[in-house]
Structure formats: structure tokens, C-alpha cells
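Excluded from the complex is one protein chain; the other protein chains are retained at their positions.
Per-chain numbering from 1; labels A and B assigned in written order.
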Amino acid sequence: MTNSVASDTTIHLSNVVVALGGFPALAGVTFGVGRGELVALRGANGTGKSTLLRLCAGLVPLTRGAAVVAGIDLLVNRVAVRPHVGLLGHRNGLYGDLTAKQNVQFVADLVGATASDVSSALERLGIDQRVASTQASLLSAGQRRRTALAALVVRRAQLWLLDEPHAGLDAAARRELDVILRDATASGATVLYTTHEIDQVVGTPRTITLDGGCVASDVASTIGSAR
Amino acid sequence: MNVALSIARKDLQIEWRTRMLVARVVPFALLVMVLFAVALDSEPLVLRAAAGLVWLAMLFSTMLVVQRAFDIETADAAIDTLLACAVHPARVFFGKALALFVQLFALVVVLVTAAIVLYGVTVSGSRVVLLVTVVISATSGLALVGTLYGAVVANMNGRDSLLPLLALPVLAPLLIGASRATEAAFGSQTIDMANGWAWVGLLGVYGIVFGAAGSAAFSPLTESDS
Partner (left out) sequence: MHAATAAVPDAAARTGTRTTRVIGVLALATTAFVVVSAFFLTPADSVQGDSVRIMYAHVPTAWVAYLAFITTAVASGFSLARRHRTLGFDRVAGASGEVGVLFMAMTLLTGSLWGRLTWGTFWQWDPRLTTTLFLFITYVGYLAVRRIDTDPRQRARRSAVIALLAVLEIPLVHFSVVLWRSLHQEASVLSPDGDVRLDDLMLFTLFAGVAAFTLIFAWLVIHRQRLTALADIRQTVGLDAAIALRRSETSGVVK
């Protein structure tokens, strides 16, 4: 799908309206995200953050406006965008009865990745042998989150869309997660994550704030500024 | 095809770990067989009805196993992962149907054994070949239709009661065919072997029709819209 937007722009939204069951969760969103960017999406509960992520993942249809993600026009073919995108929602997409390693191995089987891809993904996400062989339903929230991220790595998703990835994690786990996200952008992925906590965005290069289903502010932070 | 096998293997891995079939469904099916005998209260009658009773018990048990097969996908939105990996929906259909077939086959072996033990059925000689063929073709049909309708109701409110309402009418021809063919295999007076094989033919057609329908229907069904 060709598009008139610059080729290093991963997400390009223009006046996007998404109505779910008649309710406009997104009421006119406009912004662009380039490749390799790390962006925080902030906003109170109910402002449309989750819907925005699901839109970019090709899971909800566009009601009005224009949206191009990873070079694919979502109005024409939103199914095609899914292989390029990794969405991690409130639920992790894991099979509770399988071990962490089996979960990641299953995803690897689906995309044709090798066993060594699996081991390196687990290593990158700091999942050790013991955690890898534990049933997913018995893992802590942070460990489940990291397993799900390992699956994203194995899938080689270019765009990571993470819905409140820091929720339910303690301070140490959050710092680890931030390191992982920065590493991901360093390796070429684009990361967009949501949070409703103001402090979380410290250290993130760019913050977009949503309010009432629209973009309220879009600021690039310099290192050291608090908000 | 590898992808379908991976999906089947994943489902069976989960079943192996949780032992749902062995711990819950098999006892349930056996219980149903026992209750039939209790309700009908006549050994000759039960013996005559044995074939139909086995497949009735299979039909009800299939509802349970199918429910479970899709609950694991929706519990933590694992189905989103499958969608995200751009797996062809037909492969998901066949993968899950294959896993379902393996589980149902194990179940029907137990139930036929129960019919022999509890109801006094005997099978010998050439009838065994017919019996095995009926079992394989009917179980395939069950697995295909079960997977298809399991997907239709996946994630819906009230799917526990909706699944039987939708699937059982569709399974009626399979019940008729499997019961009559199994009667022939059990050596009933009214149905001879030739007729039994004719019913197997019907089961074959049924399986092909719903195999094709299922793989086509999985595309619109698994598209998510919310």
C-alpha cells in the first residue's frame, strides 16, 4: 500500500473518529509517530487511550478520518497491519496452563522463528530458566508481562503498542521495563505505551496527552524535565 | 500445515497439563451412560438402544469439550496472538479440530467399551472394521462441527446455553447416521451391514461438507471488530 506520507513515519493519524456501538471513543485524533520513537500516551481513564492502541493494531474499524500505520491504510485493509504490530493489552494473550517458554515457543512456531530466537528473546527480557519453566498462571504480573513481550520480540513486531504496561509492577520491575523499552527502540522498533500516571513519563522523549477523545497536548521532553 | 499442527499440539499440551478430559468429561460421559440404563430400566431395551445412547452421550460431552477448547483462547485473549501472527483462519480451524478429534476419539473408545461392559453389547469379526470406520468418521464430523460452532459462540454472553442450541440441530444427521451404522456394527436385527456402510457414506459426506464450510467460515468469524 503506497501512501503519501514520509516513509519513516510509522503512525499517521488525521482526524480519526472511532465509534464503538455508537459511542465515539476517539473524537478526532491527529498525530504522527516516526520510526524508532518512544512515545508515552497519557490521559485519565476513559479518554480513549486503549481504543487508540487497538485502532493502530488494526483491531477496531475506523469510523471517520484517515489512518496509516506501518505504511498500511487502515480504512482499506486493517487486517494487513497486524503482523507488523505487537499489541499488549490489559490481558497478556498467554495460555495460563502452559509454561512461559512454551508460550513463547508457540508464537515462534506460528511465525516460523527458531528455537534460538526463543532463547535469545527470553534472555533479552531477563526470563531465567526457572521462570521459563513455570506455568504462566503462576507467574507474577511482571513476569507475565515480560513473557508477553518476549513473544513480541520473537514475532519481530516493528511497532509495539503497550496498554498500561507498568500497571501492577513494583518500582524495580518498572525500571526494568523502561530499560527494555529503550532497548527495543534502540534495535529499531517503535514503542507507544499508555499510562495514566504522570510520574511514569519521566525520561520518555515524547508525551502525547489525550482528553475527551482528542489530543490535548503533544510535547517532546528534554531530559531532566519532570513533566 | 505446520501451523495447524502447532495449534493442535498446543491444545493437546494444555489438555495434557490440565487433564480436563480424563478428570471431568470422561466421568461425565460414563455417568450419562449409567443414567440412561437407570432411566430406561430394561436390559433388552438398553441393549437395543445402545448405539444411539453412546452417540447421545458423545454429543453432550462434545459440548463440554468444545466450550473448554475456546475458553482457553478467550480467557487471556490468546486468540489475539493468533490473529496478530496473521495465521490463516482455515489453519486455526483445522488445528483446533484436529486436537478436538484426538480428545473425542479417546472418549468414544471409552464409551464403546462402556457399552460392551454395561449394556452387554458384543462386536466381532467383520463388524469390528465397520465399527472402527463409523467411529472415525463420526468423530471427525463431531470435531469439525464442534470447532465451527464453538468459534461462532466464542466470547459471547451466555454461550454455554447457546452452543447446544446451535450445534445440536446441525449434529442431528450425524447422530442419525452414526447411531444406525453403529447399530449395524453391534449386530442389530433391523439393520444389516450393507446399510451400515451406506450410513458411513452419509457420515463421510457430512464430514466433507462441514470441513469445507468450517475452513471458509473461520475467516469472517475470527475477524474482530471491537
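One rule holds in what follows: contacts are C-beta pairs under 8 Å (C-beta built on N, C-alpha and C of every residue); 3 or more make two chains touch, one makes a residue touch a chain.
If you're wondering where the values come from, they're calculated on a predicted model, not measured in any experiment.
Engineer: Going by the touch rule at the top, give the shown chains the omitted chain contacts.
Structural biologist: A, B
Engineer: Which of these, B:M58, B:V134 or B:L148, touches the one chain of the complex that we don't see?
Structural biologist: The missing chain is touched by B:L148.
Engineer: Have a look at B:P173, B:G187 or B:G204 and name the one touching the chain we're not showing.
Structural biologist: B:P173
Engineer: Where does chain A touch the missing chain, residue by residue?
Structural biologist: Answer for chain A: residues 17, 19-24, 27-28, 44, 61-66, 73, 75-76, 209, 211-217 touch the chain left out.
Engineer: For chain B, which positions touch the chain that isn't shown here?
Structural biologist: Where chain B meets the chain not shown: residues 148, 152-153, 156-158, 162, 165-166, 169-170, 172-173, 176-177, 180, 190-191, 195, 198-199, 202, 205-206, 209-210, 213, 217, 220-221, 223, 225-226.
The rule we apply is simple: only the chains that are shown with their structure count from here on.
Engineer: If you average the CA atoms of chain A and of chain B, how far apart do the two points sit, in angstrom?
Structural biologist: About 39 Å separates the centre of chain A from that of chain B.
Engineer: Where on chain B does chain A make contact in their complex?
Structural biologist: 2-3, 6-7, 10, 13-14, 17-18, 72, 75-78, 80-87, 223-226
Engineer: Note which residues of chain A are touching chain B in the complex, please.
Structural biologist: Residues in contact with chain B: 20-21, 57, 59-61, 79, 82-83, 85-87, 89, 91-98, 102, 106-107, 109-111, 135, 151, 155, 157.
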